[in-house]
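Written below as structure tokens is the structure these notes are about.
Every protein chain of the complex appears in place save one, which is left out.
Read from first to last, the chains carry the letters A, B and C; within each, the first residue is number 1.
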Amino acid sequence: MDINFSEQEIKFSEEVRDFVSQHLPGDVSRKVLEHKRLDKDDVQRWHVALYQKGWIAPNWPDRFGGCGWNSVYQHIFDVESAALGAPRLSPFGLGMIGPVLVAYGTETQQSTYLPKILSGENWWCQGYSEPGSGSDLASLNTRAERKGSSYIVNGQKTWTTHAQWADMIFCLVRTSSGARKQEGISLLLCDMNTPGIEVRPIVTLDGEHEVNEVWFQDVEVPAENLVGEEGKGWSIAKFLLSHERTAIAGVGVSRRELVYLKHLATVHKFHGKPAKEDPVFMDRIAELEIDLLALEMTVLRVASGEASGGEPGPEASILKIRGTEIQQRLTELQLEVVGQSALPHLPMAWGDSWMGETPGAIHAAPLAARYLNHRKTSIYGGTNEIQRNIIAQRVLGL
Amino acid sequence: MDINFSEQEIKFSEEVRDFVSQHLPGDVSRKVLEHKRLDKDDVQRWHVALYQKGWIAPNWPDRFGGCGWNSVYQHIFDVESAALGAPRLSPFGLGMIGPVLVAYGTETQQSTYLPKILSGENWWCQGYSEPGSGSDLASLNTRAERKGSSYIVNGQKTWTTHAQWADMIFCLVRTSSGARKQEGISLLLCDMNTPGIEVRPIVTLDGEHEVNEVWFQDVEVPAENLVGEEGKGWSIAKFLLSHERTAIAGVGVSRRELVYLKHLATVHKFHGKPAKEDPVFMDRIAELEIDLLALEMTVLRVASGEASGGEPGPEASILKIRGTEIQQRLTELQLEVVGQSALPHLPMAWGDSWMGETPGAIHAAPLAARYLNHRKTSIYGGTNEIQRNIIAQRVLGL
Amino acid sequence: MRFVFTDEQSMFKDGLDRLLEKTFSIETRRKMIESKEAHSEQVWAGLAELGALGVPLSEESGGLGGAGIEAMIIMQHLGKHLVLEPYISSVILAGGLVDLCGSEFQKKVLIPELVAGEGKLAFAHAEQLNDEGGTELETTATQEGNKWILKGQKKLVLGGATADRFIVSAKTREDGEKVGVTLFIVESLDDRIGGKAYPLIDGSRVLDIQLNGVEVGPESVLGTIDQAQPFIDCVNDRATAVICAEALGVMEVIHEMTMDYLRTRKQFGSALSQFQVLQHRAVDMFINIEEVRSLVIHAAGKAWSENSHERTRAVSAAKALTNRAGRLVAQEAIQLHGGMGMTQELPLADFVRRLLSIELLFGSERFQRRRFMSSDEQVVDRSVFVSPKKRWKQI
Partner (left out) sequence: MRFVFTDEQSMFKDGLDRLLEKTFSIETRRKMIESKEAHSEQVWAGLAELGALGVPLSEESGGLGGAGIEAMIIMQHLGKHLVLEPYISSVILAGGLVDLCGSEFQKKVLIPELVAGEGKLAFAHAEQLNDEGGTELETTATQEGNKWILKGQKKLVLGGATADRFIVSAKTREDGEKVGVTLFIVESLDDRIGGKAYPLIDGSRVLDIQLNGVEVGPESVLGTIDQAQPFIDCVNDRATAVICAEALGVMEVIHEMTMDYLRTRKQFGSALSQFQVLQHRAVDMFINIEEVRSLVIHAAGKAWSENSHERTRAVSAAKALTNRAGRLVAQEAIQLHGGMGMTQELPLADFVRRLLSIELLFGSERFQRRRFMSSDEQVVDRSVFVSPKKRWKQI
């Protein structure tokens, strides 16, 4: 056991820094660091830069175009690139359906979809939740009926992040009504341009459009787009969800936001002195920073076990819970330090083209919206209550 | 609505202060203020002083010898006497079985027991919990069989506070095995000197002896000692438990301990300066003090509703939860301010006769034990989890 | 001490409820926010008719002689209905200053108009949004002949967008540590005022104003020259107390919405309300709200008090707790609503956003706890309860 970085690891981190500094577009980095709104093209430009470098799929096997990094390298990349303002790539292709296709896809599916995920040609979105099936995902009702060489899909998905940007959707659908509700669920891949699919925006608490409803009316999906066996989609879904949880810890971004928080504490004042001289506030930052350090070490521990042993266990639920709690606390403390400056509601001020003045500090403008937006983190990807149920049952055996 | 004290109320508070200053024995007051061990006689002397003044039973009706104080007067008495170091009186007679006998007792029971409770001639203890019945009190197994003009009691009670001091015990016993476990429970009064009763001490976490097991082997209890109807003991038990919860808020004592905490913060230092100059520590004290103020106002609100409307509702569960949480936090902060000084384990130092030195400050000696002891408060009188269940079901209707 | 509303107070509550149910709804609110005024003249007129606009002002000034408890009742109801009216700015802050400092003549001109709903006031005071607890005032008033010239800028003027007149605070003396602050009445139509209106995160409209050498006469001075600070502190405390009452009303509705959702929404074959973890979370929301209620009553009862330490202590306690509880209630409500709690579509969103505004206005939890603690020393011995400090001294 050795918790210090090796020389190779230090060298790699320098390599990452150099690459990011040179290839991350300056306007994208600035938007990320200042919490401005990103559009698809912003993310895409970074995606392509990484693709060209061969750094696009850290956790895919070599033969499918992955980098073959171990978990420490992945972590270094995460932290270093986030620190310099790299945007989060869309996770649905690279982090979710990609690994699923690697594990369960047919050769045709692999050769059709994986290269386009890597290149960024295809963006994906996720068709999991439904209005009646949130935490109880297995109770989903979207039906796919086999008709000749196609499935006909009817139903409604919701909370579909960036469906408005996606070329493809992977969907959990019900292909038969088994005795247990987990049975009869299948995973289908579906082109977003297929007739009968309609995307309706959902505006969230913060006034922004990020998630959508996706409606399916007699949507015809070729049968070869079924992943794995018909009716066995549930175990694939679980495989995918546990992958999602590891990434969701978000250590790199949280480290960046912590540095930003400390920066804000030098700019904003309490009682006439910089907030960083307020011991009560700094005690709270210290507590958060220590929790983040613990999370980071836990990520590395879990990830290294993963590398040696296979898929991440239910321990990954810890990362989901604590990772999202920390992300939320960061938004709270950032809001606290700017205080009243965050009151004005000026959504135009966090667009990129805004050149006007704001009543408070300009960087304060997006912080209330950011706080509200981040309430989602303890809900999505399996609520934190569901994660606790998972740990209770599968780790503690209660 | 008027939240200011009236002139009469201010006058009454002065009257209480004068009386306590003159009649509370100095050695008792000192023991209480310094967290030393109290023996029965210490409490008894104060009991008698209050009895002689006619201030012994604030919430009993006049005709049974109560003071007839409204809830504000009761609160003033509670706070003023606690501040000056008055010990808590034994609640089992005055606060529990007394009101039960007033409401449910026969005339003979009332005339036999109530005067002796008032005078302090009889001390009571409570036979509720059993080894197998904690939170699920109604599952109790101690059996009482009717045999002629007596009940024969067999079984075991536990967590019986001050059974070693008690002359009488009131017991929940099973007199028949009904369909619902709440049915067939009866309330019996029993002389602690009856043959077949054995008291076995339970030493608690803090190394002290406060609670006991009480064993019953063929204990003969006269049938006239049944309170209310046979088999209807459960509703009496609930009546009694909700009374217990109002008193359990303990605002007077917590106010005293808060003042003590602030005093400790002037005596003990952090980084070479009095702890009261440490903003982080003081922020925590402020939070606690504000919570205590909220509790105090809630007690007054609930109690005044009670005075106008009858028995305290399930809202009293709030007082139990928050009251005990605050008591526990006070012991934690007291422990924090003395720090390492609380490490030496010197139980003799919190007896009254101790004249020796202690490695840390002498007043620090009991604080670790006190912290450990107070863990009980969120367990006894219905755990705080049970209280939350009560609120969920009976107040929120979930 | 009494914790029961008087008959008069109860009738007043009922009147408010009827008015607001009839004239206001979440749909009205959403339309209003998009409108130019961003509030409802109909509701304001209704409040005037009920007497609500004069309730917490003294009878000598032309008010109804009520105090904190009455103001609390009003604000709690405005909170429940999420009304946008500038009650705090016009009645509590600016109206309170006229009531406390105004000359007979100034009161006669301003109060009846205010009470009748015909003239709105606003208090233009804040300048530094980036320094909580910073007290520096940069707006100056300099005397030239018998005129005063005001220069500076004021930010986040609540109710500013619809006010007919501003009470403006300005520095009129500065000797080392000591700063003299004076209040001036300024007509909002004065063309030397540059105003910029914008919405807060809850949709309510505020104003930034620029005073480019605004000239006012001696009759515009409100109260004694250099002596305004204690009165500013006083109305700020009152406003803080009653905004906590508003928060209480908001939280009550949020809690109710959440209980309804828990009872209705099913997962895993049961209503969410059957899951013990969610039950206990709902209970913690409830307990927090009850605690806020206790301290709101306490603060309302002390906010009109002449003892400034007692007032500060009660108000800071209430705001610190309201902020903590408000955050918990909002966060739990969203969490218990799951994905639905994240949508702008549910009225929950409007209530959550208002609660967040209230949290950010009138002092953070940390700020208020510090203020509470520093008012503590002075107030302990005045309370009805004598502390046993002397005894501890012997230890």
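Worth a mention:
Convention: contacts are C-beta pairs under 8 Å (C-beta built on N, C-alpha and C of every residue); 3 or more make two chains touch, one makes a residue touch a chain.
Note that the structure is a prediction, hence the values are computed from the model and not measured.
Taking the complete complex into account, C:Phe275 is the one of C:Phe3, C:Trp148, C:Phe184 or C:Phe275 that touches the chain left out. Only one residue from A:Asp42, A:Glu230 or A:Glu315 touches the chain missing from this view: A:Glu315. Contact with the omitted chain, checked across A:Gly132, A:Gly305 or A:Pro347, is made by A:Gly305.
The missing chain lies against subunit B, touching residues 129, 134-136, 139, 158-159, 202-205, 207, 211, 267-272, 278, 280-281, 332, 335-336, 338-346, 359-361, 368-369, 371-372, 375-376, 378-380, 383-385, 388. Against the chain not displayed here, subunit C makes contact via residues 275-277, 280. Counting the whole complex, the residues of subunit A in touch with the unshown chain are 1-6, 9-10, 13, 17, 29, 33-34, 72, 76, 79-80, 83-85, 255-256, 259-260, 263, 267, 279, 282-283, 285-287, 289-291, 293-298, 300-301, 304-305, 308, 315, 318, 321-322, 363, 385, 388-389, 391-392, 395-398.
As a working rule, only the chains that are shown with their structure count from here on.
With centres taken as mean C-alpha coordinates, the chain found closest to the middle of all protein C-alpha atoms is C. Separating the centre of subunit A from that of subunit B, both taken as means of CA atoms, is a distance of 52 Å. As a whole-number value, the distance joining the C-alpha centres of subunit B and subunit C reads 41 Å. Multi-chain contact residues of subunit A, defined as those touching 2 or more other chains: 278, 280. Multi-chain contact residues, meaning those touching two or more other chains, occur in subunit C at positions 366, 370.
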